[in-house]
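Single-structure report; data block below.
Left out: one protein chain. Kept in place: all the others.
Chain naming follows the written order as A, B and C, and within any one chain the residues start at number 1.
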Amino acid sequence: MKHRDITFAEAIREGLDQSMEKDPRVIVIGEGVPDPKAIFNTTAGLRDKYGNRRVFDMPLSENGMTGICIGAALSGLRPVMVHQRIDFALLAMDQLINNAAKWHYMFDGKASVPLVVRMIVGRGWGQGPQHSQSLQAMFAHAPGIKVIMPTTAYDAKGMLISAIEDNNPVLFIEHRLLHQIKDNVPEEYYRVPLGQAKVLHEGDAVTVAAFSYMAVEALVAAKALKSAMGIGIDVLDMRSVRPLDVASVLNSVRKTGQLIVADTASRTGSIAGELISQVSEQAFDALRTHPVRIACPDHPAPTSHFMTRHYYPGPQMIADEVLKMVGADKTSTNYRELCALMLHDGPHDAPNRGFTGPF
Amino acid sequence: MKHRDITFAEAIREGLDQSMEKDPRVIVIGEGVPDPKAIFNTTAGLRDKYGNRRVFDMPLSENGMTGICIGAALSGLRPVMVHQRIDFALLAMDQLINNAAKWHYMFDGKASVPLVVRMIVGRGWGQGPQHSQSLQAMFAHAPGIKVIMPTTAYDAKGMLISAIEDNNPVLFIEHRLLHQIKDNVPEEYYRVPLGQAKVLHEGDAVTVAAFSYMAVEALVAAKALKSAMGIGIDVLDMRSVRPLDVASVLNSVRKTGQLIVADTASRTGSIAGELISQVSEQAFDALRTHPVRIACPDHPAPTSHFMTRHYYPGPQMIADEVLKMVGADKTSTNYRELCALMLHDGPHDAPNRGFTGPF
Amino acid sequence: MSHSSQLALLRSMLRIRRIEEAIADRYAEQEMRCPMHLCIGQEAIAVGVCAALSKGDSVFSNHRAHGHYLAKGGSLNAMVAELYGRSTGCCGGRGGSMHLIDLDAGFSGSTPIVGGTVPLAVGAAWASSLKQSEQVTVVFFGDGCFEEGVVHESMNFAKLHKLPVVFVCENNNFSVYTRLNERQPERPLYRVAEAHGLAAYTGNGNDVEEVLAISRKAVGLARQGQGPQFIELHAYRWREHCGPNFDDELNYRTAQEIKAGIHDCPIASYTRKLEKENGNIHLEIERCEAEIQREIAAAFEFALSSKKPSIDDSQGKVYA
Partner (left out) sequence: MSHSSQLALLRSMLRIRRIEEAIADRYAEQEMRCPMHLCIGQEAIAVGVCAALSKGDSVFSNHRAHGHYLAKGGSLNAMVAELYGRSTGCCGGRGGSMHLIDLDAGFSGSTPIVGGTVPLAVGAAWASSLKQSEQVTVVFFGDGCFEEGVVHESMNFAKLHKLPVVFVCENNNFSVYTRLNERQPERPLYRVAEAHGLAAYTGNGNDVEEVLAISRKAVGLARQGQGPQFIELHAYRWREHCGPNFDDELNYRTAQEIKAGIHDCPIASYTRKLEKENGNIHLEIERCEAEIQREIAAAFEFALSSKKPSIDDSQGKVYA
């Protein structure tokens, strides 16, 4: 198969495009979907191709529009709804949790809600307290809903296609810093199953289970640890929040005996805690030492870039926790090399050097 | 001090009454607050006493009314808002999480939101999928908010008073099955600090940390275990979900080495998982065996009483887990005695024998 | 209107009334163990609106759904079994009174989160519009529900896309025990819908023929692609908000008010009207009553002899 690198954002666009092409029931709606910026270009060209009876902008009515999409899903359509920030979806909690999550169960399976809601987690360039929450744990507490967080462009496309084909409400959470990351993405229509973690890096020392953008950061740490210190770790890209692929983590932990979970959310009540709890409940004896959680601190995200620098955990924190677990020496020259390898290229609050804000 | 047993519901009423008496800034609002049923009698008489400028009914506008109460709180009032079911508060997630939780932080401490929101968790008599969720974990994921769940009438009054005096948004979650339980409640105005667990029963074998109504169930199990089998367990009534009093649990676990957490919510993503995770992270070496979570299953609550019978975990499940941990014999006559001691008096889906529904 | 059509309306109202009375009578037996909101007194709305619909049309409803479900042709057996929490119930016992569904009859679902089904109905209408089907969707809700923002969001979108949806607001002046004037300023509800751009009507919800006439017009316009319609109908709830009993002792409404409400009984007044127009219909009514009683007795028997769900039945079907 031809190798082709495209961005996560392009992969989403392609996934939407091919889903709409394949299934006339698929419609796409969201604030800005057909506008010139096209949700960070993830919906570019769709209206031209599929017309204004399948590609919609929408009023600023998050709860109502979610209910409307649920109603449409109950009536045979397969809507894909988009929120430019996950923070706005808090307005739609009622429809998502009270209706979408429960409809199939409470009506004894007589109807189902094949709905996809894309939600973007903001980060960088002063997104601040109301535009950069990472709320997956709140949504994932509701039985009946699926919550997924693909990390790579390959998975973004394949999991989006699976989500659209799924007969359940699926929340598709995209981290803003992933949008411009490239990966090899096949041109054809393909599925990546929902609910399975993926091994991004292998090693025996420690298991790092990471969600979304933190999987990127974990991989940076893993590569640097390997090359600078010769320490091998398992990195699992969790990819799904509900269902949570605990089995894969247990597998790895049974090998390494040590667990770090890295999450994009704020610490307390995060899905990282849930995963640690399940591992502790189910494989206590496999753990050689206490599990560790890496997450954002327990306060809202500040806006000033002087403060966000310290807000987000990165590869350095992951590597340091690994070193603590394996009892490695942090005074060696190798350690300095490790740190150098993990340095972020460009300003910490922008996806890359070329970026001039805002987003 | 004179001993006086009153119900949890009466204790709330008294707490409201005394707070309103003491502080003219306190106002009470909610659907049904001044109606003849007075929110299960928790607001009875308040309008007669304080008039219709301090005691309000409200339109069915949960998000708007929450925002209005936040605005009032920012302007010097201390509103107490009531939802007859916590499920309705999902409509208000935006105002609670985006505004109330963050206002103090994001405006650098220049303003604060002294707001109390009472939310009632339904159970029994076919409350069903949309009227008996136990959503504390969702709310508790937001830094800036406090979430408390008093269990006893004594705490209900004292913690409500503390919540009203607190300068932060405090979600006061009441389990419906607690309303009619009596306890010794002082007549005077008193505070119970927020964020501290309380030891309800002492023993060396196992730590059971329980939330809200599950603390009642855990106490039943503890007493029965003691009297039938001579097994002593610590029962901690957690009382607060955020802040979560992990220190008290660690204390107990350092003694017992074994932990069971019992929650009213559905399993995955529950605050029980958070607590288990924190204990595993912080006191791994103190644990002798894997921690155990007791919670509702991962599906919505069914309505039929034939099905709710098996939906809610009770003392039997707690006791069985304790016995598993201590390796006790379940074939003995003592075990039969234990089970008999824990039998629920009356139908499983009603608070007591006299109850004839609906609520 | 033909005599037989008129009798059908009367019969349909009577049937709902008798079924709910039977439920109320048996509620004290404590075998229907779920919250229940009876529509006794408000039958003309359910019947008049649904008489304007065809089978392929869709209805969404709220907590007070028995009448809507039955008027739309929902299975009585499945409803009563659902109240009893049995496996043969329309939700297999998972839902109870506040969650009814009968897709064969075009009853798409009722739920008790106030306002929850309003956007769903708009979404269903959107789907039928995109599919260019003939279907009209109706959603029933109360005057209290009108206070939920989602209703306004729904009206906005429905009008924007000219969707074939009919909003039916049953104004019984109460939200639980709270009067309209403690929740909304004095202004007609339907005027707000009109300001959103909807064709709006108001009428006497105790007059089944008036309800039907307005509904025919509204449903017809919706079906012709004239966009969303809004109907506000005034009625009176006789019994307690939730539960089987009268609630005079609660004193949130005067005996006189209750008496006046009951005096406007849609069934009694329609019976009088038919008698005036057609002479004595005593025998016909008796025949209806007897049929209805037989049907009710059979439904309760069906429910009570149905399988009680087990723990297994409460699991599964969480995901489709």
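By our rule, a residue touches a chain if its C-beta (ideal position, glycine included) is under 8 Å from a C-beta of that chain, and two chains touch if they have at least 3 such contacts.
Worth saying up front: this structure is predicted, and the values here are computed from it rather than measured.
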| item | value |
| --- | --- |
| Residue of B:I6, B:M20, B:V33 or B:M65 touching the missing chain in the full complex | B:M65 |
| Full-complex contact with the absent chain, from B:T151, B:N168 or B:T207 | B:N168 |
| Positions on chain C where the hidden chain makes contact | 147-153, 156, 159-160, 182-187, 191-192, 194-197 |
| Hidden partner interface residues of chain A, rising order | 31-32, 35-37, 57-64, 87-88, 91, 125-131, 297-300, 302-311, 347, 349, 356-359 |
| Sites on chain B contacted by the missing partner chain, in the whole complex | 27, 53-54, 58-59, 61, 63-77, 94-95, 98-99, 103-114, 143-144, 146, 167-168 |
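As a convention for this text, only the chains that are shown with their structure count from here on.
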| item | value |
| --- | --- |
| Chain at maximum distance from chain A, centres defined as averaged CA atoms | C |
| Inter-centroid spacing, chain B versus chain A (mean Cα positions, whole Å) | 32 |
| Chain B and chain C, separation of their C-alpha mean positions in angstrom | 36 |
| Chain centre separation in whole Å, for chain C relative to chain A (CA means) | 43 |
| Multi-partner residues of chain C (at least 2 other chains) | 91, 94-95, 99, 111, 113, 116, 149, 318 |
| Interface hub residues of chain B, defined as touching at least two other chains | 63, 87, 91, 128-130, 298-300 |
